[in-house]
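Here the complex is missing one protein chain, while the rest keep their positions.
Letters A and B name the chains as they come in the text, with residue numbers starting at 1 for each one.
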Amino acid sequence: MIAYTLRSLAQAVMVMLAVALLAFSMFRFVGDPVANMVGQEASLKERAELAERLGLNDPFPIQFANFVRDMTRGEFGMSYRQGRPVADLLRERVPATVELAFLSSLFALVFGIALGVYTAINRRGILANAVMSLSLVGVSLPTFLIGIGLIYLFAVELRWLPSFGRGDVVRLGWWSTGLLTETGRKSLIMPVLTLGFFQLTLIMRLVRAEMLEAMRTDYIKFARARGIPERSISFRHALRNTMIPVITIAGLQFGSVIAFAIVTETVFQWPGLGALFVQAVQFVDIPVMAAYLMFVALVFAVVNLAVDLLYFAVDPRLRGTTAAAK
Amino acid sequence: MRLKFSALMLGAAMALVATAADARAVKWARAADALTLDPHGQNEGPTIAFNGQVYEALITRDNANKLVPALATSWKLVDPTTWEFKLRQNVKFHNGDAFTADDVVFSFQRALQPTSDYKGYLANTKEVVKVDDHTVQLKTNGPNPLVADNLTTVYIMSKKWAEANNATKPQDFKNKEENFAVRNANGTGPFVLVSREPDVKTVVKRNDAYWGRGEAPLEITELTLTTIKQDATRVAALLSGEVDVVQDVPVQDIERLKSSPNLRVTEGPENRSIFFGFDVGSKELASSDVKGKNPFADVRVRQAVNVAINRQAIQRVVMRGQSVPAGSIVGPFVNGYKKEYDNVGQPDVGKAKGLLAAAGYPNGFSVSLHCPNDRYLNDEAICQASVGMLGQIGIKLNLLSQSKSLHFPALQNLKSDFYLLGWGVPTYDSDYIFSYLYHTREGTRGGWNATRYSNPEADKLIQSLSNETDLPKRNATITQIWDKLLADQVYVAIHHQMLAHAMKNDINVPVRPDNIIFFKDVAFKKS
Partner (left out) sequence: MRAPSPPRVTFGTRLWRAWDSDLAWSFRHSPVAILAAVTALILLLSAVVAPLIAPQNAFDAASLNLMEGFTRPGEPSAVTGRVFLLGTDDQGRDMLSAILYGSRVSLLVGFASVVFSIAIGVSLGLMAGYLGGRTDAFIMRIADIQLSFPAILIALLVFGVARGLIAPQYHEQAAIIVLIIAIGLSNWASYARTVRGSTLVEKNKEYVMSARVMGRSSLAIMGGHVLPNVIGPVLVIATINLALAIIAESTLSFLGVGVPPTQPSLGTLIRVGQQFLFSGEWWILFYPALDLVLLALSINLLGDWLRDALNPKLR
């Protein structure tokens, strides 16, 4: 158990370091850090001094070590574009993105499972086939088109929902949430739908495929032979066994949902990390890009670790083979 | 919640004190944010327009463009080179500091520092002197009749506050420096800064201790500036009621908004011209395929561009009629304007090609065009259209369209060969255009002259304007300068802008040529 945990932890750290290396390379090789911080009137002497101060003359490994040390202390440097500490920017924007990502994952999970089960059970039904076709159309629609369409319908034509932003948010410490105000909740509806849609189709098809597989296995056939009612078979037996891979995948997807939010946030002018990242790319604001990368890597590493541990707890086969290489 | 609460409290307090009308919070939407809250950091329209809610100058203009007192109650010439301003008494900054002559001296000196973008307004200032707590004298190098006109956007900061917060030097914007004043503000104006999230939302609340309480309605209790870059979203936000005032109405939506029963649209000409600038001074263009010489150094090439641009098509299709085709970068509001400067003919591709061939470029050449995409009305569309128009005469443009916060530093750092720029004239005098855009780049002048154009004769004439008190003579000199400069075709003007604002029915905000909305003057109409 301990060895397993340690190994997972070690892998997580490796991933973080690899991403840090990438982020650091961006800093050093993309554009000239000195030129980015100093004006055209600066003399050569001033530039040399700045280079020394920034530690640009140290050997590469030392610079990298300093970089990693700064990151762990939460110092991500100053944004080239806004002239503010990147850490502040991140802190401001994280709640918006996390709230959006979490709610859309929840939405996708709940409806994805429900629809997946439905279409698996009623394999030949008309409604089920319609849902499957619609899901295919959904996968072919780029996220931003869905967003534009929703805004056009619900904000411009019908005027039911706000067309941009988070509405009024309530601050709780350094967090801010839109769930406690009416405009906040209304503002969440369309972005959550847009962001969750792709995931929903994914989960739905996964659940359907897994359930169909499960329905064909021997133990289900025996259960049917024994006379257990179909309903009980579907839900108590087949569904339960599909939950593990589904939840695993949904969990793993959470990290990527955070990044997927980039497009949704841009379309709805949602003040989150994704919109911040797109701006950073447009302005070549390297510190922000690097910090965002580290954040996503962190989420990915944490989620992967959690899933590994969850697997270990749930799958008895793993426990007996800790000695064997995974 | 905290914002709603404070608005509620303010509203309650106001209900006790206010005379008539309801008072409420107003949401204000613009296409792009103020670049900085440092009043001397960036001489740019939306920045000035926002900072003008929180800060004030000595003198301001009313809606008829007349100079009226603001922080100065009167001003006069005491001798040919000395202006004396009598300052308003009993004015306090938002943090409680009293407003005195020290603050005026400090602010003007700050605006003259090397990193300030407002040096041009005080060009020719020898020194600023405090006479007593409420009197200031500004001494100029030689007589200068226009000092008062130049001061309407030089905002006054509190010396004590700036010193206490290490903000005595203006922000060096093009080098991305930041100081305390960039995100914090302490002015004398009708609104007090509550919070600032750049590019997202900035909130100000009513200054109840404002000295102008009696004169201005000041019915807005809280003002929120929201930046909505996408045109469609901005208009949708107004239509759905999420915002109350849209200052930058996209031209394609004006008709639709006019026909909406709950909205009002105001229109008017702006004191701003849009034009192309060329690098005429470098030996070789960095982004061109022509090596060893600079095509734009030849006036015939510039004239070819001038003749190839189809202003009528731009007016009709890109601006939907909301522009006035221009032949020079001086507009109808500005002293020194002559109607004949705007006599633009129809575009002539043959003539343009002939000019290019005469200059030695029969097959044209390629070059990069720098263009902002979030500052002027349809700026990117204008540039795109120009790609086509210049393509027809053989000049292949490589379009670099980016945000103004990248575009402006590129110009100021002399990194562009060919660019789009717009220029407003807050002083309503040609000298302003000359000083910033035509004069050789040195000292306090030429700050936005990214063309590297340097004409010593013109420079001398321009400098003489600051000292000429004989107005007819001065105007004659101005005409002389324009004749010289227009012959050199340093810039190719496209059009003078027109503006439209859109708002809820109970608000009436007229369009000012300087595109500033003074929200303290808004009185809610009861329908």
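Quick notes
In this section, a contact is a pair of C-beta atoms (placed from the backbone, for glycine too) under 8 Å apart; a residue touches a chain by one contact, two chains touch by 3 or more.
Source: prediction; values computed, not measured.
Note on the undisplayed chain: of the listed residues B:V182, B:L218, B:V235 or B:A500, the one touching it is B:V235.
Taking the complete complex into account, A:I148 is the one of A:I148, A:V170, A:I189 or A:I228 that touches the chain left out.
Of the listed residues A:T181, A:N241 or A:S256, the one in contact with the hidden chain in the full complex is A:S256. The hidden chain makes contact, of the residues B:L77, B:V290 or B:A381, with B:A381. Where chain B meets the missing chain, the touching residues are 230-232, 235-236, 250, 252-253, 256, 286-287, 310, 313-314, 316-318, 368, 380-381, 384-385, 387-392, 397-401. Residues of chain A in touch with the missing chain: 11, 14-15, 18-19, 26, 29-31, 136-137, 139-145, 148, 152, 156, 252, 255-256, 259-260, 262-263, 266, 277-278, 280-282, 284, 286, 289, 293, 296, 300, 304.
In this section, only the chains that are shown with their structure count from here on.
Look at where the CA atoms of chain A average out and do the same for chain B: the two points lie 42 Å apart.
If you check the complex, the residues on chain A that touch chain B are 36-40, 78, 80-84, 92, 151, 155-156, 159, 162-165, 168, 170-171, 180-181, 269, 271, 279, 282-283.
In the complex of the two chains, the chain B residues touching chain A come out as 1-4, 172, 174-178, 182-183, 197-200, 226, 228-230, 233, 236-237, 239-242, 402-403, 405-406, 413-414.
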